[in-house]
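What follows is a single structure, and I will ask about it in a moment.
Removed: one protein chain of the complex. Kept in place: all other protein chains.
By written order: A, B and C. Residues from 1 in each chain.
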Amino acid sequence: MILVLKQDITREHIDALCETLESRYKVKTNPIYGKEQTIVGLVGDTSRVPEEEISNFDSVERVVKVQEPFKRANRKFHPDNTVLNVNGVEIGGQKVVLCAGPCAVENQQMITEIAAGVKEAGAVLLRGGAFKPRTSPYAFQGLRAEGLHYLKEARDCTGLPIVSEITNPSQIDLFMEYVDIIQVGARNMQNFELLKELGRHKRPILLKRGFSNSINELLMSAEYIMSEGNPNVILCERGIRTFETATRNTLDLSAIPVLKAKTHLPVFVDPSHASGFASYVEPLALAAIAVGADGLEIEVHNCPKCALSDGPQQLLPEQFAGLVKKARAVAESIGRSL
Amino acid sequence: MILVLKQDITREHIDALCETLESRYKVKTNPIYGKEQTIVGLVGDTSRVPEEEISNFDSVERVVKVQEPFKRANRKFHPDNTVLNVNGVEIGGQKVVLCAGPCAVENQQMITEIAAGVKEAGAVLLRGGAFKPRTSPYAFQGLRAEGLHYLKEARDCTGLPIVSEITNPSQIDLFMEYVDIIQVGARNMQNFELLKELGRHKRPILLKRGFSNSINELLMSAEYIMSEGNPNVILCERGIRTFETATRNTLDLSAIPVLKAKTHLPVFVDPSHASGFASYVEPLALAAIAVGADGLEIEVHNCPKCALSDGPQQLLPEQFAGLVKKARAVAESIGRSL
Amino acid sequence: MILVLKQDITREHIDALCETLESRYKVKTNPIYGKEQTIVGLVGDTSRVPEEEISNFDSVERVVKVQEPFKRANRKFHPDNTVLNVNGVEIGGQKVVLCAGPCAVENQQMITEIAAGVKEAGAVLLRGGAFKPRTSPYAFQGLRAEGLHYLKEARDCTGLPIVSEITNPSQIDLFMEYVDIIQVGARNMQNFELLKELGRHKRPILLKRGFSNSINELLMSAEYIMSEGNPNVILCERGIRTFETATRNTLDLSAIPVLKAKTHLPVFVDPSHASGFASYVEPLALAAIAVGADGLEIEVHNCPKCALSDGPQQLLPEQFAGLVKKARAVAESIGRSL
Partner (left out) sequence: MILVLKQDITREHIDALCETLESRYKVKTNPIYGKEQTIVGLVGDTSRVPEEEISNFDSVERVVKVQEPFKRANRKFHPDNTVLNVNGVEIGGQKVVLCAGPCAVENQQMITEIAAGVKEAGAVLLRGGAFKPRTSPYAFQGLRAEGLHYLKEARDCTGLPIVSEITNPSQIDLFMEYVDIIQVGARNMQNFELLKELGRHKRPILLKRGFSNSINELLMSAEYIMSEGNPNVILCERGIRTFETATRNTLDLSAIPVLKAKTHLPVFVDPSHASGFASYVEPLALAAIAVGADGLEIEVHNCPKCALSDGPQQLLPEQFAGLVKKARAVAESIGRSL
């Protein structure tokens, strides 16, 4: 941690500041007296030095952090990739993982049919929303507990582990009973009460990046879950909000190599929510594999036209099967497989 | 609602589409046959026509909504300003309302002292965080229930109604007991489970705009609360996330006249969180009044240097008193008062 | 074009408006009388109806455009891909084109060496900046005319056609003499005086997207060049400005399938400027090919450490050669070649 001091600070002030810092936070200080500006380097365990408090001192112009604020998710302290095993599906390893299914579970028949379809095409995880966070209170809000029940039946038929989104800490018992990977949606990425609760169990969490959250904030939210004791976190890029309106969000594929450098956690990409249009899903899915994603989450519906939510971005099972074929070729071209 | 059809659609397809729309959604259709493109206008109660479903039809290129998706918050259906009365404090009327207090309640003495200070300076509402959503799990998380208790004592001493932030639907009974205006923070603006729960009571809600949410999304979140039966919503602009890093967020003051045109609800501005620096709070507070805000939420601390959170942006009580003096002059220059 | 009228407009006003529109702009009007709102569809050649003028009429709430404002760049009117031939290099065809070279030409020896290196590795176009637009007036501004001269010598040695950036309409004679593809940089994408001048020649233009310009604005800038008579335009995505700071810009790879759907022009991607870090260039280059780019522009320097500009993002020739090998595999996996 480095303190940049204000320009007009006297030598006496600097000495007093250093004394305070050393005694209060048990760190060593190293002032560097510049012609126009003096800086003070702090050495030792600075993870507990409160940046905000320090930046408030009269003599301090600003504080520069040298180390990253996340520990458990940091690749520096855990160089090897984290590989999860969910009912036999390896996540974060050599294989690229395909997770597919409808935006929302609408009834038992549709989810069972879609599950069979995406399994045959090559998916190894089944997604489906039971609790739906919707911008409008007048839109379809999901089948809730009933939807989880249908998902479980689809798993019984196909063997595919289930991914579904939680929206309230009060739902946690239900999710522990039914769901193999609990998804935290973009809008809840900084619902810290929910993250802390999920950290108290070991169930794998698929943590989606908020559409306006930085990569560092995503890692800090993973840190919330991990610091409570749950190391099983999968990150997911799903598009960020920018000025561009031709796609629903701007898929930030640069985030994948950045995340792979900063953290050991597996990283997924969701091209369906990012683009908002079915016709862009396939090229973005291929790009996601080429850029290094460990998995894809793709929306598939047996009748997108009659879907109760997010119709325009969902693929038909046969379109998904076509995508898988191309995805396999791209994965192999970079030395991975599906 | 207007449907723009694809270019190569035949007359027969158009007729069939219109028939389907009329029978399924009980609306009247009006096709306009253009040289290059045909459009179909829908007339009647289109609020229940599912846009996503329609936009998925083979022959439809895109759907243009003519009416706004929010009803209860809409000024068109409620031309007069909503004016709330919270323990004698009128919100949304001729007077500009000042709400002040620390970012977080840290102990009993500090909140009582600050409450007395801001009241003397001219504040009519007391703010203070008990449950703190923080980006880092290692940062101070608030005194929680104990903090609400201290706030209540500060209200007993000063008579100032209390504003405090809720972060989990499970806290609602506690908040109903202690808090006069329940704040929903920026990160929870689309925590729809929380909004629905808050809609089931009549306690006034101060709903802060998410730092990456549009004005329309803010109104839709107000609609969530109002559609459950609680009409007592105050909106609050607190800065949006942009590429600019000189301030913590970019305070979107244009949003105030836009909101005043679209909705009858009172609109506040929080210049403290938006700027992140105490020295910018006063000019932005004056601008907020000049642009038409009904109230300000300002962070005041008796020792910003020792604050456990958000120190750099908090004002000293005497700085706040100076701000109030200038704010009064600006309010009077536009025909309002404090 | 559709006009949404204000709510309180009388039938007489609507009739008068329609008469005015029909006589002034020679279009046919089709009013649709809704319960709450009336809309008027305009049929005929609406490309000359001034949207701004119309939206200013008292009775008009807003104008909705049904057709896209670009014509010559529009795939609707030119379904086949445009394929350019630049000194034997086909751009926009089956092959993915690699353009490589240093950010700036620094002296004759370096550009000749790099040209030989990138050619051997697989590049078919040579890039190099002679006129450098830099944020700081104190930074290296390029060798200017001397730099173009060195580029020409490098072309004489290697046969690689040259790509270099123009920054002022006054340089055009110089560029016509020396440069095979004239690059318009991101900061000049809306320098309309420059675009019009470039439209008056037939020399191919590589038009880079401004870091804060929408896809539609990029197409409108292409339209500027094309409407003056030059159809030889190549578009290039190079990252947009967002709130994320982990990379210099956010590479918008979704823009590639969007552009390929909207226009027949070739589309390149520049992963070097977008990311700002050499280590992210390779994965983003592979993703760009997978998502459908027709070419890549990549910065290569024989000593990035001593580069006078943009050092951190430039690859060594041997790193570039490694990238080409992987790029070839990805291109083949999607049915293209290098």
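The definition used in the following text is that a residue touches a chain if its C-beta (ideal position, glycine included) is under 8 Å from a C-beta of that chain, and two chains touch if they have at least 3 such contacts.
These numbers were taken from a predicted model, which means no experiment stands behind them.
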Absent-chain contact - pick from B:I54, B:L207, B:L284 or B:V324: B:L284
Omitted-chain contact residue, chosen from C:N30, C:T167 or C:S272: C:T167
For subunit C, residues in touch with the removed chain: 47, 50, 52-53, 55-58, 69, 133-138, 167-170, 187-188, 190-194, 196, 210-212, 217, 220, 223-224, 227-228, 241, 304-312
Missing-chain contacts mapped onto subunit B: 212, 214-216, 240, 242-247, 250-258, 261, 274-275, 279-280, 283-284, 286-292, 326, 329-330, 332-334
For subunit A, the residues touching the chain missing from this view: 2, 4, 7, 30, 32-37, 39, 41, 43-45, 64, 66-67, 76, 212, 241-243, 245
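Everything below uses one rule, namely that only the chains that are shown with their structure count from here on.
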Chain nearest the overall Cα centroid: A
Subunit B and subunit C: spacing of chain centres that average the CA atoms, whole Å: 39
Computed distance of Cα centres, subunit B from subunit A, in Å: 26
Residue list for subunit C, restricted to those that touch at least two other chains: 212, 242-243, 245
